[in-house]
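Here the complex is missing one protein chain, while the rest keep their positions.
In order of appearance the chains are A and B, and numbering begins at 1 in each one.
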Amino acid sequence: MKRFTLFFISYIIWILLVLPLDLQTLILGFFVALIVALLFGKEFVENYKRLWHIDRLFWFLVYIPVFTYYLILANLDVMYRVLHPDLPIHPGIVKVKTKLKSRSGRSVLCNSITLTPGTLSVDIEGEYIYIHWLNVKSDDVDLASKEIVEKFEKYLMKVFG
Amino acid sequence: MIIELLFFVVLLICCFLCLYRIARGPTVPDRVVAIDILGIVVVGFTALIAVETGKDFYMNIAIAWALISFLGTIALAKHLEGKSFDE
Partner (left out) sequence: MNNIIGYIIIGIGVLFNLFGCIGLLRMPDVYCRLQAATKCVTLGICFVLIGVVVIVGFNPLGVKALICMVFILVTSPTGAHALARGAYKSGVKLWKKSVCDKYKDKESK
């Protein structure tokens, strides 16, 4: 079942990559996806069954516009700081706490943090994430978690929780 | 068209800013960051050439370039950390 999930995903990516379809590329893609599934099936994500849950996929689709909003906000913020002649930054590394348990959920959270306003995840250790913050508002764990993590966490809990 | 030429010129300026950082960067990680950014800017170049000529194999080059540039960045980051590639 794990291997079948990986086979399905890699076959779809193959079809999207070779799009003017004909029989030859379909058969070749079948064998390529089969080899990929047999070789790397063991190292696929551990909770693979969640990939087939429709409600989690729905919440992921809800998450995308939220993420896009913060992404554009982040870029306007960074643009302001770069173009300002005095360079108004107060950098520092803070520590935040996350409630997410699964490893893939934590990595999606880290990637989202990296792409949003003035924050860059440096290291992850258990349930604590170390974050380089361009404009430190508070170095307390709880306040920083509320400021940075919470806006994504409530959606990601529904997807990966 | 003049506007496409303008896009190419601005992207070329971006490439030269990255090259300046590669040449001057005071530490090694500075240079690696600039190499990473240069790799992503080249993807934009290739996408613009693809839409200019209308040939879709340029987009294959863009995808392959993005993935290989990512691999190079990860390898250099691991090297900075003092580990080998498969740890």
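Keep this in mind: a contact is a pair of C-beta atoms (placed from the backbone, for glycine too) under 8 Å apart; a residue touches a chain by one contact, two chains touch by 3 or more.
Nothing here was measured: the structure is a model prediction, and the numbers come from that model.
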Touching residue (missing chain; options A:Ile9, A:Val66 or A:Ile89): A:Ile89
Interface with the unshown chain - residue positions in chain A: 13, 16-17, 19-20, 71-72, 74-75, 78-79, 81-83, 87, 89-95, 107, 110-112, 114-115, 118-123, 125, 130, 132, 134, 136, 139
Interface residues of chain B (partner: the chain not displayed): 3, 7, 10-11, 13-14, 17-18, 20-21, 27-30, 32-34, 36-37, 40-41, 43-44, 47-48, 50-51, 54, 56, 59-60, 62-63, 66-67, 70, 73-74, 76-82
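One rule holds in what follows: only the chains that are shown with their structure count from here on.
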Whole-Å separation of chain centres (CA-atom averages), chain A against chain B: 22
